[in-house]
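All protein chains of the complex are present and in place, except for one that has been dropped.
And now, chain A:
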Amino acid sequence: MELNAIIRTLLQRLLQLIPVLLGISVITFALMHLTSGDPAEIMLRADGIKPTYEAIEAARIALGLDGPVYMQYVHWLYRVLHLDLGISYSSNRPVFTELMNRFPATALLSGCSLLAAILIALPMGVGSALYPGKWFDRLGRVCALFSVSMPGYWLGLLLIYYGSVKLKLLPVTGMDGVSSVILPAFTLGFGMAGVYIRLIRSSLLDVLATLYIKAARAKGLQEWRVITRHALRNALLPSLTLLGVNIAGLLGGSVVVETIFSWPGIGKYVIEAIFAKDYIVIQGYVLWMAVVVVLINLAVDSLHLMLDPRIRLR
């Protein structure tokens, strides 16, 4: 594949973003208007008093909710085309600023969780594949079982109880220095690791049985070279695809873990917006996430091209 071809593919994928974003925004807009509750009324009720009819009307006009639904969508779209995601109903602040204020916290937690998942899954997966049926493999199996079956809120609370209350090693909650990211990152990372342990194990076992590994060994290469250079590089490709999906999920924010650990991330913010029917925030978030997912898929595909010459040849 020539450089030109690669650039063309990239551009094509980026252009595909436009119909994707349009479709997603129409669907979310329609879904939100189908669920019960009027944002103007919810906003006023949050103050604790049953608002009068006049108060609700005034709030509706102030929020731009007085016209027909399709006009509201057109207005919103017009603003977005001018790179303005709008102002949140509940906080009166620009949605883009609100999202970007919270995104670094979520990105940090995502990065650390990913690191934790890799640090757990890679050694366990490789070890399990090298000694199938032995104690390390069994340990990997138990680990994977716990990883997929323990819900995040339970593991999170257990970790806080033992790590913070009993041993007093780490802070209970909040985002405050390196020590505070350890527990939430481990909670999220451990939850993801199980699948990778099994995936790495099975694909490594497959690769180890191939002829080119036999050839590598026959050349007299040291075993660790055979495994790292020849086997792992091929065995990790399936995990890479899954990783793309997981990263996108992480960047969307984890409501449960962010809530338990009081992490000031994007997930908790969006859940609150959904309950408050803050259309503007939800629309902004959905757009943002659509862009993130498409870009990450693009990055994963490019990585595949780099790592696997066979795809490049096609």
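Things worth noting here:
Simple rule for what comes next: a contact is a pair of C-beta atoms (placed from the backbone, for glycine too) under 8 Å apart; a residue touches a chain by one contact, two chains touch by 3 or more; residues count from 1.
Following the convention adopted for this analysis, contacts and distances are computed from a predicted model.
Missing from the rendering is one chain, named in UniProt as "Peptide/nickel transport system substrate-binding protein" (options: "Cytochrome P450", "ABC transporter permease", "Peptide/nickel transport system substrate-binding protein" or "Fumarate reductase iron-sulfur subunit"). Interface note for the absent chain: among A:5, A:18, A:81 or A:167, the touching residue is A:167. Contact with the chain that does not appear here is found for just one residue of A:87, A:109, A:126 or A:188, A:126.
For chain A, the residues touching the chain absent from view are 35-37, 41-42, 44-55, 58-59, 62, 91-93, 101-102, 116, 119-120, 123-124, 126-127, 130-131, 136, 157, 160-161, 163-165, 167-179, 182, 186, 217, 222-224, 226-227, 259-262, 264, 268-269, 275, 277.
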